[in-house]
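Take a look at this one; I'll ask things after.
Removed: one protein chain of the complex. Kept in place: all other protein chains.
All chains are identified by letter, namely A and B, in their written order; residue positions are counted from 1 within each chain.
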Amino acid sequence: MSAPMIEIRGLGKSFGAHEGLRGVALVVGRSEVVCLIGPSGSGKSTLLRCINFLESYDAGEVRIAGKLIGYEDAPDGTRRRMGARNLREMRREIGMVFQHFNLWPHMSAMRNVAEPLRRVRGLDAAEAATRALAMLTRVGLADKAEAYPSRLSGGQQQRVAIARALAMQPRLMLFDEPTSALDPELVGEVLEVMKSLAAEGMTMLIVTHEMGFAAHVADRIAFIDDGRIVDEGPPRRVFHESAEPRVRQFLQTYHDRNSF
Amino acid sequence: MDFEVLWRYAPSLLSGFGVTVMCWGAGGALGVVLGFVIALIYRLRLPPLRWLLRVFIEVFRGTPFLVQLFLIYAGGPYIGLRLEATTAGILGLGLYSSAYFAEIFRGGFAAVPVGQIEAAMCVGMKPIDVLLRVTLPAALIAAVPPIVNMLIVLSKETVVLSIITVPELMYQMQTMAAETFTAFDAIFAMAVFYWLLVESVSRLGRRLESRVTAFMAEAARQA
Partner (left out) sequence: MHPQVILHSFGYLTQAAGTTLAISLAGIALGFVIGAAVCIARLSRKAWLARIGGVYVSVFRGVPLLVLLLFIYYFLAKFGVDVPALAAAIGGLALSSGAYQSEILRGALAATPPGQAEAAVALGFSGVEVWRRILLPQALRISIPPLINEFILLLKASSLVSVVGIAELTRVSMNIASLTYRPLEAYVGGASFYLAINLGLAALGALTERRLAGERA
């Protein structure tokens, strides 16, 4: 049986004296969509960023399709930091979408998508342009290819960011609160794209506050609080029948604020 | 470096330093006061007055300090302004810096969050009170760092005064150099001296800045 897409065991990370993550365990299978929810400061983003080693972790391990990321096993049996080249190679297979889009303002939408294809995948200009345009079409922004980020709405920028990550043909995609920085009316267009990605079988790990989206699209929900995964399971169970008081309390305040 | 020469000229060098400090202090004070007045008048929103002040600021910021000095010292007599070198130097420093200080104060006023002024007006404060209790304190706090910066810049400009024969440090140094043929040593000593002076004044200035800002913020809070 092939290894799960993401396998996290005993993950720990400290920021000085503060323990950001402790003993986190999570498995994400191929084509699974898992949503991470929890209060702010609980460690959701830190966990996500450890998966592509944007944050280093101090304990435990993260494996991508069976391969350890961030560290490698040396011949003498000890574990050491992974070399820069290997890390870059692994990162190519992991797509990441940020809360604040992080598009490059001095490049057009098309160039934002094509640049990684040229510099990281080594495609030539024509190939990169073709693929970039295809991706922009996929997210519904073919007509904005020449536009600069400053001329695009938040929702459009985020879709370009998704296209940029998608163009690399990653094996899995990480989303760090992809709609938190958007005006409410722009959230929908981004969620639509994400839904279609899920339907196509992309493995996705999403940190989000969009409970409705999580309830309908996720295969599993994981609730993080204070650096630990407190509950995990199918949306129906976690949202409605969780045994954990912390989960119920969190969802309660959410319900109170959102039902009118 | 011939220390015997330095020792012999110590009195004149010290006097020169005194003149430097005096010119810097007087010029700086003149500049700050004048700049503040200009910024205040600017706020009156009277188009002809504003235009005049704008021209003043553009001229004194758009032309070299040396040329301004020459105008005052050499050109002054032709419009009835017969000034001694030192006085001309102080006036020059004052006018030159006032243009910059005026812009700094303008920036300070602009930096006051509109919300604070609106809150004061909504609560029924008289315009003069709004100015004194809300706008001014905030504007002055914002202006302190650039003012300190400008004063440091001004301290370096005092050497230009030597060109119109103001007997400040640079001038005395050059006199000594000419009389004793120690040009290189003298200028080297000047460079080191000014570097140390500016470096220490900068550090002092930064510390003073944080102290004054904290003090004024506290005063504003209590007012």
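One rule holds in what follows: a residue touches a chain if its C-beta (ideal position, glycine included) is under 8 Å from a C-beta of that chain, and two chains touch if they have at least 3 such contacts.
This one's a predicted model, so the numbers in the text were calculated from it and none came from an experiment.
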Chains still shown that are in contact with the chain withheld from the display: A, B
Option from A:G16, A:P105 or A:P184 whose C-beta touches the chain left out: A:P105
Selected from B:L6, B:L40 or B:L66 as touching the chain missing from the view: B:L66
Positions on chain B contacted by the hidden chain, ascending: 58-59, 61-68, 70-71, 74-75, 78-79, 156-157, 159-160, 162-163, 170, 183-184, 187-188, 190-191, 194-199, 202
For chain A, the residues touching the chain missing from this view: 52, 54, 84, 88-89, 91-92, 94, 96, 98, 100, 102-106, 115-116, 119-120, 148, 150, 161, 164-165, 168
